[in-house]
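Only a single protein chain was left out; the remaining protein chains are all shown in position.
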Amino acid sequence: MLNWLRRPKYGAVERRDIPPGVWAKCPKCGATVYHRDLVRNLKVCPTCGFHHRLTAEERLAVTVDEGTFEEHDAGVVSGDPLRFEGYADKLREAREKTGAADAVITGLGAVEGSRVALAALDFAFMGGSMGSVVGEKIARIAERAVEHRLPLVVFSASGGARMQEGALSLMQLAKTSAAIARLHEARLPYLSVMCDPTTGGVTASFAFQGDVILAEPGAMIGFAGRRVIEQTIRRKLPDHFQTAEFCLEHGLIDMVVPRPAMRATLGRLLRFFGAPRLPAREAVAAPAGEAPADGGA
Amino acid sequence: MLNWLRRPKYGAVERRDIPPGVWAKCPKCGATVYHRDLVRNLKVCPTCGFHHRLTAEERLAVTVDEGTFEEHDAGVVSGDPLRFEGYADKLREAREKTGAADAVITGLGAVEGSRVALAALDFAFMGGSMGSVVGEKIARIAERAVEHRLPLVVFSASGGARMQEGALSLMQLAKTSAAIARLHEARLPYLSVMCDPTTGGVTASFAFQGDVILAEPGAMIGFAGRRVIEQTIRRKLPDHFQTAEFCLEHGLIDMVVPRPAMRATLGRLLRFFGAPRLPAREAVAAPAGEAPADGGA
Amino acid sequence: MSAILPERDRAAEARAQELEARLAELSREIAGLRRRGEKEQLDVGRLIGDLEARADELRRELLDLRPAWQAVALARHPQRPKAQEIVAALIEEFTELHGDRLFRDDPALLAGVGWFDGRPVVAIAPRKGRDTRENLAFNFGMPYPEGYRKALRAMKLAEKFGYPVLSVVDTPAAYPGDAAEERGQAEAIARNILEMTRLRTPIAVVITGEGGSGGALAVAVGDAVLMLEHAIYTVIPPEGCAAILWRDAGRSREAAAALRLTASDLVALGVVDEIIPEPPGGAHLDPAAAIAAVGEVLRRHLRAAAGVPVETLLQRRYAKYRAMGYHEERA
Partner (left out) sequence: MSAILPERDRAAEARAQELEARLAELSREIAGLRRRGEKEQLDVGRLIGDLEARADELRRELLDLRPAWQAVALARHPQRPKAQEIVAALIEEFTELHGDRLFRDDPALLAGVGWFDGRPVVAIAPRKGRDTRENLAFNFGMPYPEGYRKALRAMKLAEKFGYPVLSVVDTPAAYPGDAAEERGQAEAIARNILEMTRLRTPIAVVITGEGGSGGALAVAVGDAVLMLEHAIYTVIPPEGCAAILWRDAGRSREAAAALRLTASDLVALGVVDEIIPEPPGGAHLDPAAAIAAVGEVLRRHLRAAAGVPVETLLQRRYAKYRAMGYHEERA
């Protein structure tokens, strides 16, 4: 189990290297806010509601019941199968910068007392790109969900396939889809949560294969990149294009759920879909300061 | 077996009451043509290709291998369950005018040597409307197809549900759909052919449930009536709207097949889908004067 | 299966027309009295009260004589409890699902999940608005193909988990627009009807307002089809029927009677399984009681279905729809 998961509160979002009193500026509305207050607000701008990105660690910290997360396959790490120029260096840099082994954390845990298999992608690690490691770990956690008859919850945040692994990264779309197909055939629930941004190969595989698909407000969601589309159609796209709200209108996702309501919404859906419950003595009360569990948009 | 089905040729399309030498005028291009020549051309205008409507009898005559058709359920006739004002009279008139018992003929036969279950709706009989009799006979022939493991071919031509039977006619959508569902679950092929016009309740049930959906050129196909739509949207609709070609563009049907190629196209599809074959000695050569079997659009 | 219904009473229709004429007269009298009272500062309250009581009497008689048209009026009553209100009241922890995953989220069709009678259920419902703004947003309760496709997606979810489907139906029609046709309105309805005949989980349907033809049936094939007392269910709106039959939409009342669209007609025809009584005067006068009655009957039917093996359920469902209709057989 990772260190930060032992922390008692949503304060787990806080980064060790930021001293109290530091200000953060919202990239959307420009408001400045104490970093500490931003963190307390689950990194949602108190002024405009802008959702700052979370790392995989932070995501799990604000989602999983305290003390219940058990990481799996932490030792699965990337090689450089194509000997792709610069890839080894990029991997090293990303590991140093983020402290993570690759772009996904997977494991078993509980959300609001429901036992689940979990995965969280990390955009901070090489843009959350899906190479063999992300594919392998998603496939394994889906298989583990089948084995233990648990629901699967995946938080996606990814720029797409990791081109430095060439066609092997493309094949992760098929590998993860095959594992998700087995989950569906086992009649287990799969909740997919799209966070900012979820694009490319991840959308064209597991992110769009959920029984229920949720998204955070304002998250960019789409297959092709905005620039490529603009070059193709020779027009500027509206700001609204490829946002979570746009996808909701176009019938592609089930709901847009603000971060403070996400945990309660997942909990409600997991209970609905019959997730096994933690024994009562293990169930943990929602941490102090949590937003009321009043559901999504 | 009906009388006209013993006739040797496509000449079966000919109506007894029209003497040779009579002219027919094409409602589309205005060209005049000997009625006899029009009949020889399967009632397709030799000048502009306009497809005149066929009765159910005519349809079967130009489709089914000579001498192979065996009608079923000819004795299933309409009552007047709602005591709906004027319905009994309308039924009587329609029977007198058309010589048919109701708006569909069903039975077993062969098309290009493939054994099939068949149904042909008759627009001449109260606008091909689906009341309890049409629903019952479609359900029975679908069940018979399952029983004998035969493909089903249905030629639709209908203005929709027969309102004089109220909700009972609406329920025929469910009854026929249930029977078609069993056909699909038995993994038997179902070819739906939409003729002019196929609208309303028939489109919202069996006509759109085919494994392959074919249509005749220019056939009007749609759920809501043109006038109702124009009143709703307060605009005139283009001529093209709700034609077979329009439906093809919009991905709703598989192909538009001119009448002279329909038999060959059905034959090709039936062989493809593994229809049982007539024993060779029973197989009948295509009647003289048939168009070359070169397939559909 | 269904026997032929008895002939309608022509004398009753004549009496009904007489009553209508007298009601119109009474209404004019009351208005006149009110004007005079205001002008001349007279106390006409008691007189008006008497006339209104008389009008109420006549209306009750009319309701008995012409239940079909009254049902049409009540089924379309703007204050009638809306499908979304029924869903919200009956289903706990309701979570709405959106979209057909293909083209668009159709607000005219509500779909979602939640708990009913202590069990997880999937709910679908065409939805009318409560005011003009909502009516525009919900397209007056007329779904597009994407609405029906969203409903099917929700039903497939129910099937995957073996949860019952609860369908609340109040829709005048599938939307008759050009874009709806282009996107396969007929195909969407045909597919839903077919899939509902074989969906491997219990389906309970309750028609609470207008059951408008194929647009209603696309979400109304079920093991139990229930109907509120004053709801209607018809193959064509009476106005359309009158226009086609007599080229006179003014004869809608006759058409309504001819179409046999009331709950009791439909039970007699074998189309509907059970009538849910409404509060006196109609569901709009006491929505909470009406909704509670719906809940009670649904509960009973879903409990009964819960114990039935799915194969038995499907065979019964098939047999039920297979038997619908009336025909005769000649040798």
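Going by the order they are written in, the chains are A, B and C; count residues from 1 in each one.
Note that contacts are C-beta pairs under 8 Å (C-beta built on N, C-alpha and C of every residue); 3 or more make two chains touch, one makes a residue touch a chain.
Please read all numbers here as calculations on a predicted model, not as lab measurements.
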Left-out chain, listing which of the shown chains it touches: A, B, C
Sole residue of A:Asp37, A:Glu70, A:Glu147 or A:Glu185 that reaches the chain not shown, by the stated touch rule: A:Glu185
From A:Cys45, A:Ala145, A:Ala161 or A:Leu266, residue that would touch the chain that is not displayed: A:Ala161
Options A:Val22, A:Cys48 or A:Val228, residue touching the unrepresented chain: A:Val228
Of A:Glu112, A:Glu136 or A:Asp196, the one touching the omitted chain in the full complex: A:Glu136
Interface residues of chain A (partner: the chain not displayed): 75-86, 131-133, 135-136, 139, 161, 163, 165-175, 177-182, 184-185, 200-201, 203-209, 221-225, 228-229, 232-233, 235, 237, 241-242, 246, 250-252
Sites on chain B contacted by the missing partner chain, in the whole complex: 184, 187, 189, 208, 211-212, 248-255, 265, 268-269, 271-274, 295-296
Contact footprint on chain C, counting only the chain that is left out: 101-103, 145, 149, 183-184, 187
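One rule holds for everything that comes next: only the chains that are shown with their structure count from here on.
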Most extensive contact between chains (C-beta pair count): B-C
Separation of mean Cα positions, chain C and chain B [Å, integer]: 33
Whole-Å gap between the CA centroids of chain A and chain B: 54
Where chain A touches two or more other chains, by residue: none
